[in-house]
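Here the complex is missing a single protein chain, while all its other protein chains stay put.
Entry: chain A
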Amino acid sequence: MSPVPAGSLLAAQDLRKAYGPTTALDGADFSIHPGEVVAVMGPSGSGKSTLLHCLAGIVTPDSGSILYNGRELTAMSDSERSALRRSDFGFVFQFGQLVPELTCVENVALPLRLNGTRRKEAERAALTWLERLEVDDVRKKRPGEVSGGQGQRVAVARALVTGPRVLFADEPTGALDSLNGERVMELLTDAARSTNAAVVLVTHEARVAAYSDREIVVRDGRSRDMERVV
């Protein structure tokens, strides 16, 4: 178990999680600073998605500690964790998971609306993010009417619109061709750096991981921080 590095925004120590007889995490450590992009790499089934879900408070580990901004995530109630996810965390998944009935601008405005922001104000902020992600031209279209690359940029805009302090991205370019994937990574990391958000980037693609500042490798549920090894 490694000590928590000073100045960490989010740090986990000795995380353990089993699903029945299957061990997903077996003593994993993790830490990230504000404004840092950390790639989580490892083969399929190594535990990297479980690690992300624990860090984001979606899954509760069987044991271990997760400190976010000085608060212990595992000691919070479900409703406290949900509130934290809405206010401080953003999420991007492999498939955008946009709401098909809403237009793109409504999709991006949705997290703000759920937090109680008025429609007009929420959609104004959403439009600003769609412009930053270079997809403001699809604002009135529904997700079914836009390309995969455009949809994923809309999803990134939606993840960033609330000004999260941590952005969790699980294979965010997995469904895109390399040109679109790279553009999404450029825009995502530029936007996150400009707002000093930390990015936890789960990927098995080296070209995507090359947009990170450093990487940790997860194997058999244990993590290895390569910066401290090499």
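Rule of thumb we're sticking to: contacts are C-beta pairs under 8 Å (C-beta built on N, C-alpha and C of every residue); 3 or more make two chains touch, one makes a residue touch a chain; residues count from 1.
To be clear about the criterion, contacts and distances are computed from a predicted model.
**Q** Looking only at the UniProt record of the hidden chain, which name from "SpoVR family protein", "Cytochrome bc1 complex cytochrome c subunit", "Cysteine desulfurase" or "PadR family transcriptional regulator" is the right one?
**A** "PadR family transcriptional regulator"
**Q** Given that one chain is not shown, which residue among A:101, A:121 or A:186 touches it?
**A** Among A:101, A:121 or A:186, only A:186 touches the chain that is not shown.
**Q** In the complete assembly, which of A:51, A:184 or A:209 touches the absent chain?
**A** Answer from the full complex: A:209 touches the omitted chain.
**Q** On chain A, what residues meet the omitted chain?
**A** So the residues of chain A touching the missing chain come out as 39, 41, 43, 186, 204, 206-207, 209-212, 215, 217, 219, 224, 226, 229-230.
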